[in-house]
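Submitted below is the structure of interest, expressed as structure tokens.
What you see is the complex with one protein chain gone and the rest in place.
The first chain written gets the first letter, and so on, giving A and B; residue counts start at 1 in each chain.
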Amino acid sequence: MKYIDEFNDPQLARRLLDEIRATVTRPWALMEVCGGQTHSIIRHGIDQLLPEEVELIHGPGCPVCVTPLEVIDKALEIASRPEVIFCSFGDMLRVPGTGRDLFRVKGEGGDVRVVYSPLDALDLARKNPGRQVVFFAIGFETTAPANAMAVHQARRLGLDNFSLLVSHVRVPPAIEAIMTAPGCRVQGFLAAGHVCSVMGTAEYPELAEKHRVPIVVTGFEPLDILEGIRRAVRQLERGEHRVDNAYARAVREQGNPAAQRMIEEVFEVADRNWRGIGPIPASGWRLADAYRAYDAAHRFDVTGIRTEEPAICRAGEVLQGMIKPTECAAFGTTCTPRTPLGATMVSSEGACAAYYLYRRMNGQAPHSAPAPTGTPGPQGSRLPQEEMNPVG
Amino acid sequence: MCLAVPGKVVSIDHRADPLTGLIDFGGVRKQACLEYLPDVRVGEYVIVHVGVALQRLDEASARASLELFEQLGLLEEEFGDAWRQAALQESGSEAQ
Partner (left out) sequence: MADLASTAAETPVDPANWTCPAPLRDQPVVVMGHGGGGALSAELIHDVFAAAYGNPVLAGMGDSAVLNLGGVRLAFSTDSYVVRPLFFPGGSLGDLAVNGTVNDLAMSGARPAYLSAAFVLEEGTELAVVDRIARAVGAAAEAAGVTVATGDTKVVEAGHGDGVYVTTAGVGLVPEGVDIRPQRARPGDAVIVSGPIGQHGVAVLSVREGLEFGAEVTSDTAPLADLVAAMLAVTPDLHVLRDPTRGGLAASLNEIARASGTGVRLYERSLPVPEAVAGACGFLGLDPLYVANEGRLVAFVPPGEADAVLAAMRAHPQGGGATVIGECVAEHPGMVVVATGLGGTRVVDLPLGEQLPRIC
């Protein structure tokens, strides 16, 4: 496929890797902000190919991972109502709220539907005038134009049975929070390409200057990610800290003005709680006053729900790059992909889940201290669920 | 955060509200909202995320990136840096 295949070329990847190797002289910690980039890094095994000086810290850029527990609890409450058709992106269904998840609500009779687009949820509202259709509007700046379009259309069409449960977050305040947190190890950022396709790059020079940190707008195919890393490492080695666009085919400096206008009309900046991290000022969007009637949290009166994270889970520190997943006491013991404690273990590209899988593989591979045959590996005895033989 | 993929605009329905087009993703075709790219033309490539086209793809930029990557390799071959050759072999053996 055009714009995908060319940017997967192993020959060119090798050249980029060689160039990174030739450039780097000392350790650097880079954070890829976006969960989509983490996914690509893991899917292609990019982290294993980099020179050991370059460490990638998986950032908080997965809207599924950072949606706060209390919003998920609100979603569970709304989705349980008999009059509601609750629509969501597929990856939200497994994220645990307090005591249950959306799959469970569906199993208990809730009408929970996976949709591809918020506009599909709008269609459902049109086709089911007797039901309340609620869309779980999570996302970063990339998803905001779609969610804004859906509620804008609903208002224009007078679809009073449509509403959004909004948990929208923005990247720049998160970068600010990460850089000002005590113990921050991040020295350079790969900024999220598709966020910048929408918003442009105007918000980043100030951050790069203030924190003296390179910010490289980066795409998602392997060559894009390697090029982002190459440019960030080059800046660091030269002592520079600029905003650089390594994803020019999809990112213009001004972003997409039409999409920004729609976001401005529908949303207003608000403080947001990030799961595992806590409140970050001005880090999200809520519906603007003109659209408040379409806010599901008000319509279904769930604004009173307040819940907190379990204390043992350190997903927040993982998301901010302060600790590696393996430094969390729960990692691989009480917290596994089967029984996730935190969101970083839930999503397959979440940092903890990724570490977990590689640990299992490397823990028994011959080149890294094999476990004696017939005895469980160091974590084997703690993970009976993972060792079970399934049948078709 | 955001799974968005490039696709080719196959047709545009100018009567649709919001503006809608048919996008081809390698032989798979799906409708997407084009409201944020009102002047997009059939044959252009766009980035689509959850049913909404966010930005058009710029072919010249894509070509420039790929040419830059090619050049990285050419420089290396011209100079024949022994360290890099060693690194190349090392990473080559990892792939086995």
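Criterion: a residue touches a chain if its C-beta (ideal position, glycine included) is under 8 Å from a C-beta of that chain, and two chains touch if they have at least 3 such contacts.
Here the structure is a predicted model, which is why all the values come from computation and not from measurement.
Engineer: Could you tell me which of A:107, A:205 or A:257 touches the chain that is not displayed?
Structural biologist: Hidden-chain contact among the options goes to A:107.
Engineer: From the listed residues A:80, A:143 or A:260, report the one that touches the chain absent from this view.
Structural biologist: A:143
Engineer: Would you indicate which residue among A:89, A:189, A:247 or A:267 is in contact with the undisplayed chain?
Structural biologist: The one listed residue touching the chain not shown is A:89.
Engineer: What residue numbers in chain A mark contact with the hidden partner chain?
Structural biologist: Against the missing chain, chain A presents residues 1, 4, 8, 10, 13-14, 35-36, 39, 42-49, 62-65, 69, 89-91, 93-94, 96-101, 103-104, 106-108, 113-116, 120, 124, 138-139, 143, 222, 310-312, 324, 326-327, 329-334, 337-341, 347-349, 355, 357-366, 368-369, 378-379, 385, 387-392.
Engineer: Mind listing the chain B residues that contact the chain we can't see here?
Structural biologist: 1-3, 5, 7, 22, 25-30, 48-50, 91-92, 94-95
In this text, only the chains that are shown with their structure count from here on.
Engineer: Give, as an integer number of Å, the spacing between the C-alpha centres of chain B and chain A.
Structural biologist: So the centroids are 21 Å from each other.
Engineer: Which residues of chain B touch chain A in their complex?
Structural biologist: Per the touch definition, chain B meets chain A at residues 1-6, 8, 18, 25-26, 33, 35-38, 45, 47, 49-52, 54-55, 57-59, 61-62, 64-66, 69-70, 72-73, 76, 81, 83-84, 87-88, 91, 94.
Engineer: Which residues, counting only chain A, touch chain B once they are in their complex?
Structural biologist: Those residues of chain A that touch chain B are 1-4, 6-7, 11-12, 14-19, 21-22, 33-36, 48-49, 61-63, 89, 116-120, 139-140, 142-143, 145-146, 149, 153, 192, 194-195, 197-198, 220, 223, 227, 246, 248-252, 255-256, 258-259, 262.
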